[in-house]
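First comes the structure, then the notes that go with it.
Of the protein chains in this complex, all but one are displayed in their positions.
Then we have chain A:
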Amino acid sequence: MVAFRFHQYQVVGRALPTPGDEHPKIYRMKLWATNEVRAKSKFWYFLRKLKKVKKSNGQMLAINEIFERNPTTIKNYGIWLRYQSRTGYHNMYKEYRDTTLNGAVEQMYTEMASRHRVRFPCIQIIKTATVHFKLCKRDNTKQFHNGNIKFPLVYRKIRPPTRKLKTTFKASRPNLFM
């Protein structure tokens, strides 16, 4: 499929062992980042806010990319997020229909950017989950929960099959029906 901008990583880390604490607690986080380096950085950012540990006195134990288990079935994803707007922080719950979680997260980032002008650094994903279709809250996703779904494609603009065959001027007006 299309290469996703965001990858899901599982990052595991802990504070360095000190004479006072031989076996510090190990923490694991699942996050979204464009690459592994950024994922590690984000991990320390969140861990700093939760525990008294920084990258300089901590160690990364593992970082693995998490791939979608069933990329050929459609699922309803619910995403809980916290974002910073011009006036303060807000929480949000959004629903998306997609085949993969990475795709849903990418949809979420583009939608937040377009609807609320919130960019990637100002969004924190609190939680994501696949939602059973009975528990979906948004009508926008619920309207596709129909086994006999049927709709016509109303505005059909036929494109040239490759960008090379694109022309600025056409001899006749296009037929937009069908």
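Everything below uses one rule, namely that contacts are C-beta pairs under 8 Å (C-beta built on N, C-alpha and C of every residue); 3 or more make two chains touch, one makes a residue touch a chain; residues count from 1.
As a convention for this text, contacts and distances are computed from a predicted model.
Its UniProt record calls the unshown chain "Large ribosomal subunit protein eL14 domain-containing protein", which is the correct pick from "superoxide dismutase", "SERTA domain-containing protein 3", "Large ribosomal subunit protein eL14 domain-containing protein" or "Hemoglobin subunit beta". When the missing chain is restored to the complex, the residue among A:Gly20, A:Gly88, A:Pro152 or A:Pro174 that touches it is A:Pro152.
Interface residues of chain A with the unshown chain, by the touch rule above, are 1, 72-74, 97-99, 141, 144, 147-154, 157-159, 161, 177-178.
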